[in-house]
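A single protein chain has been removed from this complex, and every other one stays in its place.
Let's turn to chain A:
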Amino acid sequence: MTLSEPGTDELHYPLPAPDPLDPPKEWAELRDRCPVATVTLPSGDHAQLLTRYDDVKQVLSDPRFPRVGGGQGARISDSGGVFDSDMASALPQSGPAHQQWRRLVMRWFTAKRMAALRPRIEAMADSLIDEMLAHGQPADLKAALGFPLPVWVICTMLGVPDSDRDRFSYWSDTLLNLTRYGRDEIVAAQTEFLGYMQAHVQAKRAQPGDDLLSELTTEPTADGTLLTDAQLVGTGQGLLVAGHETTANMISKMVAMLLADRRRWEQLLADPSLVRTAVEESLRFDANPGIGMPRYIAEDVALGSAALPAGTTVMCSMGAANRDARAFDGAEEMDLTRSPNPHLSFGSGPHSCLGQALARTELQVTLEVLLRRLPGLDLAVPVEELQRVEGLAVGGLRELPVRW
């Protein structure tokens, strides 16, 4: 294999992966021999791909390095989507203003709030499984449970009626997809979503409910200002985009990994107290987490592996970093008891995932309910026949056929 050096064969990103649950074969070699590698993005622009744990963690943790966008840094793709969205720019992306916004929203995602939400999430999972059972086997666990559950939770938090869940699913799909939809479809979906959310925010201002957006219409930030309508819409969009497809896909990938070697599933049946560490290990071991986090290197920086000049766009591969043997013993083994497990799947530092307690709760609840309701769960097709979703900023499986 030829790794990409300037002037040699180009390394196109995202890297192709041969098997549904295994990482691209380049990861190991890149980590060992070329931890800062020039890659060509779908847009044709170039970036430096980081694959070592320490490098990825350092860049993600450094508040000086913002996300790419708004003309700063390389473009990821030509088709728009989440990385080129104007709506997200209504929210402060860095510095004190970002921290104020984050802390305002953060109160909705504390561990305690999530613990209080847990019974509702469990009831949602149970009801979705009831429906799946009613339709008989085999079933697609992604369509029956993995996809609808997180959007149901987010719609509840945003005060959106259950009847609009399907539209929310579609919007989040188009916003995150980098290749499946054309530019026109993406723009149309963004416009539609924007219109819906503007009307929704105004409705919440007029008649507040017991939800996050209603509270944010009246709750000032630390410096006493209220969020504008555009910022409230941006908050809703951010939470949908960040919280739906990520968790939806992770549910299917987690269950697929646990069933691909059924000894893992049986280990959990024998000892359900391992659910927490099994969820963390699934997050670490995910070989298809999406393209990673692009960051704009605003000032010269020295990483462990190399120095990066200001103006560089880097792509942080958390998936590759999570399998770095420099950071994890037995990095290429899935160990459901691993602890501590400081994986980077939620990022690191001041921009690390705001909703990670929610994601953890959803994943833990899903796994607990599946173990309780469907102990005989198994893949309905050979693991090699599972198909990856192509083109998403968030990686996933096309479907997850199961029996029970």
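Just so it is clear, a contact is a pair of C-beta atoms (placed from the backbone, for glycine too) under 8 Å apart; a residue touches a chain by one contact, two chains touch by 3 or more; residues count from 1.
Basically, contacts and distances are computed from a predicted model.
Think of the chain that is not pictured: of "3-oxoacyl-[acyl-carrier protein] reductase", "TctA family transporter", "Ferredoxin" or "Heme exporter protein B", UniProt labels it "Ferredoxin". Only one of A:M106, A:L274, A:M334 or A:V381 touches the absent chain when the whole complex is considered: A:M106. Touch with the chain that is not drawn comes from one residue among A:R295, A:R360 or A:R388, which is A:R360. Touch with the chain that is not drawn comes from one residue among A:F168, A:W265, A:Y296 or A:F346, which is A:F346. Counting over the whole complex, chain A has residues 61, 102-104, 106-107, 109-112, 114, 222, 339-342, 346-354, 356-357, 360 touching the chain that is not drawn.
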